[in-house]
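Note that this complex is displayed minus one protein chain, with the remaining chains in position.
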Amino acid sequence: MSKKKVYIIPCSGIGKVFGTIGRDSAYIVNNELANDNTLLECLPLIVKGKKEVIEALKKNKVIVIDGCPLMCSYNNVMEKVGKVDAQFMTTDIVKENRDLKPEQTIIPAGENTKILSRKLAEQVAKKVEELLEVDEEA
Amino acid sequence: MAENKICILPCNGLDKSLGVIARQVALKVIEKNPKIELICPVLLNTGEDNYENLIKSSKLILIDGCMTRCATKLAEKRDSKIIMKILIPDMSKKFKIKPCKTLTLDEQNEKLVDLISDLVVEELNKFEEKKVSVSREIEKLDYFDITIDKYYFRVPKVGYFFNENDCWIKSEAKKALVGITDYLQNAASDILFVDLPDIGKEIEQFDDVGSFESSKTVLQLISPGSGKIIAVNKDLRDHPEYVNQDPYGKGWFIELELKNFEEDKELLMDGPNYFEYMKNKIMKEKNHLYQLKSEKNV
Amino acid sequence: MSQNYDADKETFMSVPRKKIPWWPTIDYNKCNFCMECNKFCPHNVFAKTNDEKKKLIIQNPYNCVVFCRACAKTCAPDALSFPDKREITNLIKKLRAET
Partner (left out) sequence: MKNKVGIIACSGENLIGGTLSRAAARIVVEKLRPNETIVLCQPLFAAGGLERHGGQEERNFAKEHPTITIEGCEEECSKIAVERYSGPAAATIRVDEIIKKHPELKPKSREDLGEDGMKLAQIIAVEIAKKVDELFKSR
């Protein structure tokens, strides 16, 4: 049996810098920090109801990264997939680093925004490990 | 208002264990606190007079089994005064007990019923202690509203007074709650930090009594009233988003013991006046922004 | 604000804005010209100049929002001060009574 993977689903927020942090940290996790264990999938595709994607998420672990209290990623994944194994809020990383104010620019991201994305990515990568460990034990 | 009864209305959905739990919770609650009266949702739905009258004159605890929220719908149709809403799936998450598959509850689910009913009774006690502020939070408000592009602004029609710094005050007898308006929370965007003043401080009208910070800016709450700060909304420390989500309710900042509200009021606007003032301000800003953007793009 | 902003028509609490002397005063002995206040203020109250001694000035005093002191919070050397709030409130009351 193939080992389970962790899907990272950031919210696709486009109006504010918080969406950018979520998206960028998902890329850092998937490209660098937990390359072998993670996959990305489009939230819009899940919202649309693409069957193959939803089935894949059901069989694996899912981490959502939300940019604001509306929790689009969490709510949509809960509705379509029926479970979320862990959730991160990008606003939390901003709160934890009050001295690092994210710049308001969305494209390209500012320097502080990049640092925040990396910090969040480190937390997410740690969670990826935890989720897979628990799974091996079980 | 004080002698109002407290009633509990469960959803009674019998086709899912969630509904069964909702029903059991209601029964457990009245067992634990016999002062609370039970309203049968089925009988209420048939339009039975006694229940109709009771629901209008009492404070209501709602227990919904699932997202269909039948109890909430029944209550909202009747314009009742809701003081607490319980959603069983939330509780199931909170206490980490999954609803069982069968319609007769297993031991774990019985335990869940017990835990939820304890929570309801406990919350109710807290509510009784600080009746004033809680009932203010949950009262249903009637709003003026306006949509500009995709942004939506509201102003309560009655009960609130405003200054030109976009802060509100809502008095009840000698006390008042103070907060910021929908316009100001929109201007700030997602609020991440709220700094609250010390309890006990005496303030004058238009003193700044707190600040809030988004990733965009830092703004101040400028008090429309004078008096002594007797409470601050500690919930905002963990949930600053309440200010964005519910600026006139859960997002209040401070509670004042009023000194001279009649005099303060001379310099404040009521709901209809503030709504006009706010609309003007938004339009002016919109035009200004329009110009700036046009200039930038010639 | 942009050029077609007409300060003469602005009012605060029904009083012409130009009759209310509320805006920050810069203490040039303290100011280190970090420009944080200028960056912060969305109403363009401040402006930068080429004068070495006064690199920052109050350009549009009547753009300042009466009772707002938010810029002072951004000022590390504490170089910004405002008029006495109570006096301003009393003045507003007096002017309102006159009309």
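The first chain written gets the first letter, and so on, giving A, B and C; residue counts start at 1 in each chain.
The criterion applied here is as follows: contacts are C-beta pairs under 8 Å (C-beta built on N, C-alpha and C of every residue); 3 or more make two chains touch, one makes a residue touch a chain.
None of the values given here were measured: they were computed from a predicted structure.
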item	value
Chains in view that touch the one left out, judged over the entire complex	A, B
Contacting the left-out chain in the complete assembly, out of A:54, A:70 or A:100	A:70
Chain not shown, touching residues in chain A	9-15, 19, 23-24, 26-28, 31, 40-45, 47-48, 50, 70-73, 75-76, 79, 106-107
Absent chain, residues of chain B that touch it	147, 149-152, 244-246, 290, 293-294, 296-297
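The definition used in the following text is that only the chains that are shown with their structure count from here on.
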item	value
Distance between chain centroids, defined by C-alpha means - chain A, chain C (Å)	44
Where chain B and chain C are represented by their mean Cα positions, the distance between them in whole Å	36
Mean-CA-position distance for chain B and chain A (Å)	30
Footprint of chain C on chain B - complex, ascending	163-165, 204-208, 211, 217-220, 222, 266-267, 288, 291-292, 295
In the complex with chain B, residue positions of chain A that touch it	16-18, 68-69, 91, 94-95, 98, 101-102, 104
Residues of chain B touching chain A in the complex	189-190, 192-193, 215-216, 241, 244-245
